[in-house]
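One protein chain omitted, others in place.
Chain IDs A and B follow the sequence of writing; residue 1 opens each chain.
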């Protein structure tokens, strides 16, 4: 198949960027979206041009590195699918496709389609963990956890930290990401002692990193490749309210 | 190692909090303030709507109701004291609601400084919320200003005698002043959408329901918004179409 691409090109963090058009032929419909970009890059290098920089690693939808906004949708048009798992059979011969980086104040562009998502790590540093120094653990069966809690915790913990929620949010908010972690740890008995400090710390780090607030439009959940729902934001709000009142 | 990304000052949004914010000034804190003030206003609006329906009982009943609001609590309390308490509460709610909205909007603007070149239609559960809350909120605010000039202070109303609430309503929505009715209905529509999202959003912010209860909240919000819109719309429509004279 033949495609017209418009791709955001920006040589570094300080440079001005712009959308640049590329025509590409003979794309296999069995190729993944990133493999299509690999083919384009091989050609660009052959022509002595700078290839398009984009983040990617595992290419099986779990590492959370890939991060393209395809036709205005983070990770592209297929629901519950990361860019690396999106295949070209979802497009038609002759399509034109716009490819942009995640857009958010807290995720500055480093180059082309690569953004700096270290703000997510800073949110985790501010409390997204259970303090269990190595060697201090009791037997794994010491505390039974109801299956439905363990399953719900897992569903929230399935977050891959890709940042699609932020990219989709008109407010550039990281609430879904943060809510997923607060929900995961808050559902585990081991997570209770730090529950209040965790949510207060993470919310402060989130705001400090420059993420916006939540308007509950649900764009984040619609974009999430792991189908994490708005209930985690509700849980985050509730935990925050309780913790803030107790702290006041 | 000064160059690692964890500490690299990259192109950052120009305005951001300097130090960790106190919980009530965080994004969620402001959202809670917005939700609480919104809920207070909804309670007011429901009472207001119910009061309006006195108009169908005739001029006397309506005017008595209006008068009753002013003399509520007398003689134990001074004239209009309860009304002023309500008014102050209402003004405070409006102020908090607008202020938190402005701060959050400004932060959101900095959090998302660059638009996508390719605009795709929204896919979220409450996809219209962004415009409905911000632009709808501004429309509602302008309407409230006009509404006060019209029916509270009577600046733009033909009936200047304050006790004659019934007369003022009938005059402002009289058939020849149909554009007023249209404006009123438009503002009501904006309010309806604002409430449909605002009610469940407030519940989401304060209570954080599960998915099942969120869906129920959304249905309830739609119902309440419809009741409020219809309850308010019936008055000007009745006047404009001559059912109430």
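Descriptive notes on the structure:
In this section, a contact is a pair of C-beta atoms (placed from the backbone, for glycine too) under 8 Å apart; a residue touches a chain by one contact, two chains touch by 3 or more.
Here is the rule we go by: contacts and distances are computed from a predicted model.
Between the listed names "Acetyl-CoA acetyltransferase", "Peptide/nickel transport system permease protein", "succinate dehydrogenase" or "Extracellular solute-binding protein", the UniProt record for the complex's undisplayed chain reads "succinate dehydrogenase".
Where subunit A meets the chain that is not shown, the touching residues are 11-12, 28, 30-32, 34-36, 38-39, 42, 44-46, 48-51, 53, 55-65, 78, 80-81, 85-87, 89, 110-111, 114, 116-118, 120-121, 124-126, 128-141, 143-147, 150-151, 153-154, 157-158, 160-161, 184-185, 188, 190-191.
The rule is short, and it goes like this: only the chains that are shown with their structure count from here on.
Centre to centre, using the average C-alpha position, subunit A and subunit B are separated by 34 Å. Residue ranges of subunit B in contact with subunit A, taken from their complex: 5-6, 8, 10-13, 16-17, 20-21, 23-24, 26-32, 104, 107-108, 110-120, 122-127, 129-130, 133, 197, 200-201, 204-211, 214. Residues of subunit A touching subunit B in their complex: 6, 8, 13-14, 19, 69, 71-73, 98, 100, 103-106, 108-110, 116, 118, 121-122, 168-173, 175, 200, 203-223, 229-231, 233-241, 243-244, 247-248.
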